[in-house]
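Of the protein chains in this complex, one is absent; all others appear in place.
Showing chain A:
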Amino acid sequence: MALPNTASVSGRKSAAKSANAIGSKFGPGDFTGKNSLEFGKDEDLHAYREMLMIRRFEEKAGQLYGMGFIGGFCHLYIGQEAVVVGMQMAQKEGDQVITAYRDHGHMLACGMSARGVMAELTGRRGGYSKGKGGSMHMFSKEKHFYGGHGIVGAQVSLGTGLAFANKYRGNDSVSVAYFGDGAANQGQVYESFNMAALWKLPIVYIVENNRYAMGTSTARATAQSNYSLRGSGFGIPGIQVDGMDVRAVKAAGDEALEHCRSGNGPIILEMLTYRYRGHSMSDPAKYRSKDEVQKMRSEHDPIEQVKVRLMEKGWASEDELKAIDKDIRDVVSDSADFAQADPEPDVSELYTDILL
């Protein structure tokens, strides 16, 4: 994909290139993810299934929003699926995930149930937060998902705190903190970078650069739009990754997590990705051309790439893929049915969960 300032990225050849080698074993061109770029059949099928699940779920959420079942804000992840699915494939049990408000995909990838997420979107008692959180605020201790945060950039400091706790406990877990190109301009992000580098905290900072902070393109909002360089002042290495290629993401994730687990401190992965839908449901996305969106969909769609590969390699027939699609549609429909039938929270819930 051809994005400004990202000439070095070509997911199909080398997963990514190190943008900054300070204090890291990663030097320009040294990035070794290319060896693991090839997915086997099981990995491709897994990635396909996971990404398709997110896409279908989000499409359904968009539908339910239009029908009035979902209220307030609803930020869809369509187009960015490869980022979270590739990272999740690289992570180990116990690694924590934290993100902002475009969080449905992250929750599904963490293994949280479609029913629980969808019922939260509709504000019902079977939702992950009993209907009290909404689209932007869900959590699962069991799945190591720490939210679900509505204040742009706050999750970066919180994620750094999760990494602090890992180091404090001396365990082997890594915190994976997602934020967008918009959040990357918040001050606390750099306060966190400083502490993470100073204390060598095990954290992968993932900038999901989908090119628009709400309606403002990176070109209009930032003096340095190569986000992988944003840690250079703190000696944090950064890598630009083709975030539309799940294999490139997984390879970069493997390297980054290994970097953290080996005690080298934080690392930044800039995922070059794209959001197909508007910022939220009320955004018609007039700030970009239809052609731009269409080009991204037709040439770089993360799911389509895997689908083509599965068929070319003979790992799945059209019928088998249709069967997967049907399975997923069934799960999503079931979640939508549940989310509409499930009762609203009992009124007594208004005053619960304020204090323990």
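To be clear about the criterion, a residue touches a chain if its C-beta (ideal position, glycine included) is under 8 Å from a C-beta of that chain, and two chains touch if they have at least 3 such contacts; residues count from 1.
In this section, contacts and distances are computed from a predicted model.
Of the candidates "ABC transmembrane type-1 domain-containing protein", "Arginine N-succinyltransferase", "Branched-chain amino acid ABC transporter permease" or "Pyruvate dehydrogenase E1 component subunit beta", the chain left out of this view carries the UniProt protein name "Pyruvate dehydrogenase E1 component subunit beta". The residue touching the chain not shown here, chosen from A:159, A:180, A:231 or A:253, is A:159. Check A:43, A:59 or A:191 against the missing chain and you find that the one touching it is A:191. On the side of chain A, the interface with the absent chain consists of residues 96, 98, 127-133, 137-141, 146-151, 154, 156-166, 168-169, 187-188, 191-192, 194-195, 198, 352-356, using the contact rule stated above.
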